[in-house]
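Just passing along the structure, written as C-alpha cells.
== subunit A ==
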Amino acid sequence: MENAFTINQLNLKYGEKKALDQITMDIPKNQITALIGPSGCGKSTLLRTLNRMNDLIDNVRIDGDIRYEEQDIFAKEYDVINLRTKVGMVFQKPNPFPMSIFDNIAYGPRCQGIKDRKVLQEIVERSLINAALYDEVKDRLKESAKELSGGQQQRLCIARAIAMEPDVILMDEPTSALDPIATAKIEDLILELKKKYTIVIVTHNMQQAARISDNTAFLLMGELIEYDKTDIIFSNPKETKTEEYITGRFG
Partner candidate 1 sequence: MKFPIFKIWDVKKKNRFFDKLTYTGLLIPTILSASFVVLIILFITERGVAPFLPSQYGDLSVNFLRFMTGTTWYISPNIYGIFFIVINTLYVVFLSALLAVPVSVFTALFIAKMTPKPISGFFQTVVELLAAIPSIVFGVFGLGVITDVVKKIATVFGMQTAGGISALSTVLVLAIMIMPTVTLLSITAIKAVNRDMENNSLALGATKIQTLFKVTLVSAKSGIFAGIILGIGRALGEATAVSMVAGNAGTGPDFNIFNTTRTLTSTMLLGLKETTGLDYDIRFSVGVVLIIVIIVTNLLLNAAKKRIGKFS
Partner candidate 2 sequence: MKKFILLFSALTMIFGLVSCGTEDTTTATTSSFDQTSLIKVYTRDTTSGTREAFFKGIGFSDAVEDNALLVSGYIEVDGNGSMISSVEGDEYGIGYISLSSLEDSGLTGLSFEGVEATEANVLNDTYNLKRPFMYMTRSDWTGMETEEAIVEAFVAYMSTVDGKATIANNSGILETSTSDQLWDDIKDNYDVCSLNNENVTIRFGGSTSVEKIAKALSAEFSAKCGNFIADHNHTGSGDAYKRVQGSESDGANYLHIGFASRSFSTETEVGADGTYGQMCWDAVVVVVNADNNVITNITAEQVKKIYAGEITTWSQLA
C-alpha cells in the first residue's frame, strides 16, 4: 500500500512548550485516517503540520521530518504554496469567505491564475456536485455564502477545498459545530470522498472515528500512543491508556 505521508521522529515546540513528541507514523493513500485524543493532546497540531499551517504561528520550532510523496516538506527549497494546493484543509468552524457561493469556490482556482469563466463555472459545479451541495444551491450561486446553514457552509468549505484538485484533504473536527443531521450528511460525504482523496480527520467524537475511518491514531500529551486499523483500536487496543480513553474513563 502506498503512503501519502511518512512522518518520522517529529517534534514540535511552541516556544518552550512541547506539543508533539517523537511522532512516527505513515498515512496511507485513499484511506481515512482519524486522529483522536483528549483536548490539547496535539492532534490538531499534527494535522496542521501536514500542510505547514503551523508556519503562521510565531515561535514554532519543528524538527524531524515529514515526507509527502517522498519529498521532505520542511526542506528549504520545498514550495509550501504547492503543498497547500495538493493538501487541502477543512476547518472546525465553517469559514466561508464573505463572498458569493460561486466566488468562494472559484477563489482557489483564481489564485492559481484561472480566469476563463467557463472553466471556473465547470469547476464550481463539479466541486459542488462532489460535495453533495449542488442541488441545494444551484439557483443561488450569486448569493452570499454567509446565508447558508452551518452544515451547508461546511460542505461549501469542502467543495472549496476539492475545487483545488487536492490529493489529500485535512479535516479539523469538521462536524463539531454542527447538529446531528448535518453531521450525518458530512460523514456520508467523507465516505464518498474517500474514493478519490486521502483524508486525515481530527475528531472528538469516537463513534465518528469508528464509523468512518480506516485507521485511527490515539495521541496523548503530544505522544502517539497507538496507531492501527480502526477496528483493532476500538475492539482490541494494545495500550491500556487507549482502552481507558475509548471506554470513556478519562478525557
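If you want to know what made the cut, all candidates are chains of the complex that A comes from, given by their letters.
The criterion applied here is as follows: a contact is a pair of C-beta atoms (placed from the backbone, for glycine too) under 8 Å apart; a residue touches a chain by one contact, two chains touch by 3 or more; residues count from 1.
Bear in mind that the values here come from a model prediction, so they are computed numbers and not experimental data.
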Complex member touching subunit A, one of 1 or 2: 1
Complex interface listing, subunit A residues touching candidate 1: 79, 81-82, 85, 109, 111-114, 122-123, 126, 165, 196
